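Taking it in order: structure first as structure tokens, then the write-up.
All protein chains but one are shown in place.
Naming follows writing order (A and B), and every chain is counted from residue 1.
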Amino acid sequence: MSSTLKVNTLTGVSTAGSILVTGEGNSTTTSLQQGLIKAWNRLDGDASTLTSNDSFGFNVSALVDGGEGRYASTFTSVMANAHYAISVTGDLGSSGRWFGIIKGTSNTTKINTVIYDHNAGFADSDPTMMLVAGDLA
Amino acid sequence: MSTLNVDALVGNSSANAITVRGEGTATTSLQQGLAKQWVKFQADETMLDNFNTSSVADINVGKFQMTRTANLASANYTTVLGVDVTDGSDSGLATAYADNGNLTTSITRVLYLSATGFGAYDADGMYTLIHGDLA
Partner (left out) sequence: MSSELVVDKLTGRGTSGVITVTLENSESQILQQGLAKVTANIKGDGTSNADAALNVSGVVDGSAGINTLTISNPFSAIKSAVPHMTNHDSGYNRGTAVDDASTSVFILRIFQSNSGSLLDADTDHSVTIHGDLA
């Protein structure tokens, strides 16, 4: 008979923010907290007004349209530093798209995504997705 | 409201399998849903922040290799990548690939291509996020 724990909150005993989970190999453990994604968002860059699907995604409180191909997502809970790992991707559009974040403008409170077409010009994309892994403040 | 203070979670029926009730009615796997590695690094091999990454090596222009602290079970994991680009400057555009010939249980090699000229390129900031089974 399998067991089920019903609980509201998980907190580490030795260190509040550290809980280990036995991995798929049945021996190595991994960090629960570090393995969790801290923010994700999906945007419609083609809309006349920049919109986010699913009510701003997860840990995103606001959007700013910086012009064609440039979108900013503001974190609800800020990151501990600007050195988080990100992934940005989206749809092909009519001729291909390159996705990234704008160097030097993303910080603990927001992430600035940028999209170019294959001719190196700014280009909107629907959808545009972003994903953040790292430490919350 | 209940709070569980615990240091480690282990599956009961299978040590490596804990199910989590999802946002609706479906369930998902706790272990499989956790990222097993992530890193932000620079072309000079500096890791600005990381999880389960022991080092980054500069192999060649636009080629970098990450070594894990805890290995994965096989070479069949998912790697998604990100990159810093320079706003308004053609020389800063880049995109990233996972190098299919150099994905192993212990290392992941990634490649960066300039979106103008399509040559190998050292991007300003590079990111990797990996999901898969731990060894």
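Definition applied: contacts are C-beta pairs under 8 Å (C-beta built on N, C-alpha and C of every residue); 3 or more make two chains touch, one makes a residue touch a chain.
Every value quoted in this text rests on a predicted model; they were computed, and no experiment measured them.
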{"item": "Where the unshown chain meets subunit B, residue by residue", "value": "1-2, 4-13, 15, 17-30, 32-35, 62, 73-74, 76-81, 95-103, 111, 113, 115, 118-120, 129, 131-133"}
{"item": "Missing-chain contacts mapped onto subunit A", "value": "2-14, 16-19, 32-38, 40-42, 53-54, 57-59, 77, 80, 87, 89-98, 117-118, 127, 129-131, 135-137"}
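By definition in this document, only the chains that are shown with their structure count from here on.
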{"item": "Averaged-CA centre spacing for the pair subunit B and subunit A, given as whole angstrom", "value": "13"}
{"item": "Subunit A-touching residues of subunit B, taken from the complex the two chains share", "value": "1-16, 18, 30-36, 38-40, 48-52, 70-71, 73, 80-87, 90, 92-95, 115-116, 123-125, 127-129, 133-135"}
{"item": "Contact set on subunit A toward subunit B in their complex", "value": "2-3, 5-14, 18-32, 34-37, 70, 81, 83-89, 98-105, 114, 116, 118, 120, 131, 133-135"}
